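In this view, the complex is presented without one of its protein chains, the others remaining in place.
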Amino acid sequence: MKKPLLGEFETPSSNKYRVGPLQSIHMPMRRFREYEDVDYVIVGVGSAGGVLLQRLARAGFNVVGLEAGPFWDTEHDWVSDEAGSHELYWTEPRVTGGTDPLALGANNCGKGVGGGSVHWAAFTPRLHPSDFEIYTRDSVGADWPITYDEIRPYYEQLELEMPVSGPAYYPWGHPHGYAYGPHPMGGVGNALIKGCSALNIPVSIGGPVAILSGSHGDRPHCIYRGFCIQGCKVGAKASTLVTHVPDAIRTGAEIRDRSMVSRIELGKDGRVTGVHYFDNEGHSHFQRAKAVIVSGYAIETPRLLLNSACPGHEKGLGNSSGTIGRYLMAQAGNVVLGRFEQPVRMYKAPPAHALTEEFYETNPKNDFARGFAIQTVGPLPVAFGKQVLAAKKAWGWGLRREMMDYNHWAAFGLLGEILPWKDNAVTLSEDKDCFGLPIAHVTFNLHENDKKLIKAAREKTEEVMQAAGATEVVQEARYAHLVGACRMGSDPRTSVVDKFGRSHDIPNLFVCDGSLFPTQGSANPGLTIQALAARTADYLVSQGERIFTSNERDMTTTPIRRELAPPETWGKGVPRLK
Amino acid sequence: MKSHFDGVDPILCPRDPKTGEPLPPRSQPGYYPGFSTLSQGAFWDTATRAVVDKRVKHPPEPKFFAAEAWTFWTTVFAHLIPQTDRIPERQIPIVATLDHRLANDQTAGYRYETMPPDRVVYEIGIEAIDREAQHRYRGKFLVLPYLEQDLVLKAIHDGKPEAAQEIWKHMSVHRFWQMIMGDAIDAYYAHPWAWDEIGFGGPAYPRAYTRLERGEPEPWEVEEQRYVWLAPANSASAEVDSSPSHHAESGQHSLPVRSSKGARR
Partner (left out) sequence: MANELSLTPPVLDMKMVANYVREGRFQRSLALLTAATSVISGLEVAYEHYRGSYSRRVMYTPVILSGLLAIAGVAAFFSRRAARTVLRLVSVVTLIDALAGFYFHVRGIHRKPGGWRLPMTNMIMGPPIFAPLLFGTSAYLGLIASYLQREESSGMPSTSGRDIWFARLLPPSAGRELLSAEQDMREGRFQRQVAIVTGISALLSGFEAYYSHYKNNFRYAMQWSPVVIAPVLAGVAFSSIKSRRLATTALPAVSAIAGADAAIGFYYHVRGVLRRPGGRKRLLYNVMYGPPIFAPLLFGAAGMLGVLASLLRRRRV
């Protein structure tokens, strides 16, 4: 076929706001006035912000999401193209340093409604029960102020809402099964299965990933085009833009896009009163609010709080502990490349489609605490080129030759737990952004345990690649998934917020995103971020008006409110053994 | 025969390993003859088609670089990603893409603390490379013969430039190399002609991929047909390092001391 039937594809020009080929968003949405004292302002409509917005709107609150990036119309704004997807990422200036500086930009956070969930690979494993108490178990890192059992109903709930595809029985951590069936394998997944099977390592096939293996209302299932990290135009991959934002808008939330929050305002009574933000033209505005939730990602959240320093909060808003920006974490994400005699064509199928968590837990035989996972990745040409540059020091003709073999390579990513260290931090740089706001300076250093863990993880991953039949194995060091930097805890001296994300210092200021994590395990953080957001929302809903009027801190956990889920959640999915 | 090399110096062309003779440039190098992602444009969505079309048909006009800087970086990129196996009409513009990025001050979204801002990098980079050329071969980079140019760049690739230490004090050699190579890769491998070369299927929405396993081609893709070729005799960039993971986590920090085992093979 030279052309599709009826000629080349044209995106229908309709004034519908499209998020995927079939799904659209009900516009116009509700608009609030700036002088209106809305109930909640959410800074950043990303992974966490999207879920929060939907929950709070459905519960009947007046809520505005201020989002620095655009409100995507996926049919018009997104492309199946690596270079053309630059805009999905946060590319405002930042400085990175330390002994092991992290690559930022495309490597970590999103900009635009949906945030990082727009360009994540959508691996959605849960944390393990042990992750919540690694200090108690291994005397490293920190304990969470909550246990696995407290977050578990939210895992189960979000796995339905995204929904997550995966095996019927997932053996690691707290064993469970998934809402949607597993995906078919691409070449990389098959390599992982082969390698693991040869070494007798259990492997989870076809998930857990928040990618549809069957249709879900107006979201078609995956077409295996492999552009997940460039934003899924199909809408098969879950992003809060397609899973939660449509319902939020339907139930009366407002999203003000291209609105960059610059400062949170503190009133005389020690409570926040709203936020200052710049619109797309650079004009400054102030939105009043009864409470503020910051969901801007593990870099922008601490940056905003630090930039909001004011009399009484000289070190940053709500920073009496001095821990805002501290204990930043990233996971080791070394990419191991293997060359196979037979072609692989790793650009097909989603990058995320198989993994093993067999080495996740602390093993007394190791000389380090905690562990790692091994996952599939499927770099497209530009990304692969840079990996070959790093892994093989290739350039010039050498690079050209290696790249001609693109279709012979498969790539695994390890995901290794790096512990929270005080010296890994987000601070303010001398440099300013286009609004004149100090930009973030990120410092990252590996410590002994981290280095040993990475070495072991790398060797194991290489071993699996070899067992899969690769004739040449090379690797590149990288890091992925920044979390921490505004951690939650029970002790106000060593943490920024309490177990519901509420600032220890300011009763109507909340943080809700990946920066809450006290530790990170070696599971991708996205599911946990969204689960925490749903949990925070339930808490806020149960507290009702008290959040706006009282300085009291009620620490009772409320039962999960499943009725706040987007209605399309129900009536789908495979039978599951709970 | 000569006409086959139309516009390209045969000495700079890859060679046939059997005869040692230079191979004439092709309109499409690589192992997938006849494969054309662009011919599939009708199966892509409008937005993607527009972006890719623009890339092919309307490379950005020079804006940022002055004429000399443009020439300088054009020459450098001809080493970082040489294209003498391509006929001139089918060479992929690299500097134009970079120029566009710098003109709009687009960055990757971060700057290493050991690096100046990107625009400055491309300014002082010229000086650093020229000084290395002067130091090694007593001539500015542009006037050196191809091989010597290659060797100047290789010194930086190896992390061992000998001149311009005061520049390198403010700019990590390793990060500098990473940036210029990164820009070259960003431009070259984003181009559909490069996709055809390496057999990448290209955009795939609304049309899906259906043959996911065993590296099987889609009906509109092409089976691999390998041929052997050698890099041009007078180039220094052909060697790669295939030893598994002896690198420290150097991809990420400090000036790595690279053992170029591969290079000595």
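Note that the chains are named A and B in the order they appear, and that numbering of residues resets to 1 at the start of each chain.
By definition in this document, a contact is a pair of C-beta atoms (placed from the backbone, for glycine too) under 8 Å apart; a residue touches a chain by one contact, two chains touch by 3 or more.
Not measured: the values here are computed from a predicted model.
**Student:** Determine which one of A:M185, A:M403, A:A470 or A:I506 touches the chain that has been left out.
**Tutor:** Result: among the candidates, A:M185 touches the missing chain.
**Student:** Which of these touches the unseen chain: A:G214, A:P438 or A:P492?
**Tutor:** Once the missing chain is taken into account, the touching residue is A:G214.
**Student:** Could you please point out the subunit B residues that touch the chain left off the display?
**Tutor:** 43, 205-208, 210-211, 216-217, 219
**Student:** Could I get the residues of subunit A that touch the absent chain, sorted low to high?
**Tutor:** Its contact residues with the unshown chain are 1, 4-6, 9, 21-22, 165, 167, 179-182, 184-185, 190-191, 193-194, 197, 203, 205-206, 212-216, 220-221, 223-224, 234, 571-575.
FYI, only the chains that are shown with their structure count from here on.
**Student:** In the complex formed with subunit A, which residues of subunit B make contact?
**Tutor:** Residues of subunit B touching subunit A: 14, 29-31, 39, 41-49, 51-52, 55, 79-82, 85, 106-114, 150, 153, 157, 178, 181-182, 185-186, 188-190, 194-195, 197-217, 220, 224, 231-232, 235-245, 247, 249-254, 258, 260, 262.
**Student:** Of all residues in subunit A, which touch subunit B in the complex?
**Tutor:** Contacts found on subunit A: 1-4, 7-11, 21, 75-84, 86, 89-106, 184-187, 190, 223-227, 233-234, 336, 342-345, 347-349, 380-382, 384-386, 388-408, 441-442, 446, 451, 454, 458-459, 462, 472-479.
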